[in-house]
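One chain of protein is taken out of this complex; the other chains stay put.
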Amino acid sequence: MTLNVTFIQIIDLVGTFAFAISGVRLAARKEFDLFGAFVVGFVTAVGGGTLRDLLLDVPPFWIQTKSYVLVTLLALLVTIAFKKWIVKFNYTFFIFDAIGLGLFTVVGLEKSLAVGNPMWVNIIMGCITGAAGGIFRDVLINEVPLIFRKDIYALACIIGGIVYWICYRIQAPIVLTQLIAAISVILTRVLAVHFNVCLPSLSPEPDPNSKSKE
Amino acid sequence: MTLNVTFIQIIDLVGTFAFAISGVRLAARKEFDLFGAFVVGFVTAVGGGTLRDLLLDVPPFWIQTKSYVLVTLLALLVTIAFKKWIVKFNYTFFIFDAIGLGLFTVVGLEKSLAVGNPMWVNIIMGCITGAAGGIFRDVLINEVPLIFRKDIYALACIIGGIVYWICYRIQAPIVLTQLIAAISVILTRVLAVHFNVCLPSLSPEPDPNSKSKE
Partner (left out) sequence: MTLNVTFIQIIDLVGTFAFAISGVRLAARKEFDLFGAFVVGFVTAVGGGTLRDLLLDVPPFWIQTKSYVLVTLLALLVTIAFKKWIVKFNYTFFIFDAIGLGLFTVVGLEKSLAVGNPMWVNIIMGCITGAAGGIFRDVLINEVPLIFRKDIYALACIIGGIVYWICYRIQAPIVLTQLIAAISVILTRVLAVHFNVCLPSLSPEPDPNSKSKE
């Protein structure tokens, strides 16, 4: 990583905070207790990177530093303390979340690149890093994962990954590659929500008596 | 693997295709978008083998070749393009799925055997390879896993594994062992569905006030 490390760490913690907030808030809607809300927040924040690290066979990133546990605790406290006002900061959290998504995608892609995987694997690993935490969150609160049905979310990670690939192929400077890829993720996500762009949905098959594989 | 490699690869892709189709179709019933349907199809197809590889501490098989991603994309396109007619091919998909189940079981068992595990572990790994993808699929679409309640599915993998074990103990030729084990899985699955054989279900305890561990 050649960008200024402190800057990246701050972005990383901001993204973690936004992801954890989203987990804690959904847990609160299900009236989870303090511990349950913490777990859902933590899994939302670190779940994607953990799955990536298991698949890459490297140690889970969050055991190297207490920051991720502490930021999740902070997200829990903030959600409780500012419950009445938190809804007013929805747009702020949305932007933080998009920034986190951009960073996590690039970090995940590069971690896979570093162990020598081909670029299509790296793009998938970037996408898993950014999007799998939200899927785990929805599984834990027993809901159909939202990112499968609404908005452009994981696709933004894929687009950012492809942009990274192109920059990498034309041998753009690494810092520029990272920045452009992360910004692609963030812009895709923000513009898609702003202009209400969604992927087309599949529709059920016409025959309701159809029998599929079980 | 001593069977003709090309033949096995074709069977592998046919099985992957059938597994992915089953995931995409169930995602369509829940009106998932294109990306969600792709993810569910992919997880159905590669989830079992991925869990096995994580447990065996070997690299996930699907990062070695683009085939699994491409076959899942194909399954997505076929499901969308032929939505109105796909129900007519239910039996074809069922057979493909059973063939895939047989192959995946044998491949998974042998991968575990190759790292030196005892045979009872290999049988479980074969079963995980064949059946876990469908469990992940049902968790993602937020349904109770169908294989826990209907038909003989995972049990077919166990039976195939035991048949492999017997052939292995009597030192049958390896190709014959593989073929007989895979056919045992396929036949068990097909005959069970044909004759509507199910495992007995457990029933709830008589006292509805019973309190279990939480």
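Labels for the chains are A and B, by order of writing; each one numbers its residues from 1.
Note that in this section a contact is a pair of C-beta atoms (placed from the backbone, for glycine too) under 8 Å apart; a residue touches a chain by one contact, two chains touch by 3 or more.
All values derive from a computational prediction rather than experimental measurement.
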| item | value |
| --- | --- |
| Options B:139, B:162 or B:180, residue touching the unrepresented chain | B:139 |
| Touch criterion as defined above, residue of A:40, A:71, A:113 or A:202 at the omitted chain | A:40 |
| Touching the absent chain when the full complex is considered, from A:26, A:99 or A:181 | A:26 |
| Sites on chain A contacted by the missing partner chain, in the whole complex | 18-19, 21-22, 24-37, 39-40, 50, 54, 57, 59-60, 63, 66, 69, 79-80, 83-84, 86-87, 90, 93-94, 97, 134, 139-142, 146-147, 150-151, 153 |
| Those residues of chain B which, in the complete complex, touch the missing chain | 54-55, 57, 117, 120-121, 124, 135, 139, 142-145, 147-150, 154-155, 198-207, 210-214 |
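Here is the rule we go by: only the chains that are shown with their structure count from here on.
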| item | value |
| --- | --- |
| For chain A paired with chain B, centre-to-centre distance based on mean C-alpha positions, whole Å | 29 |
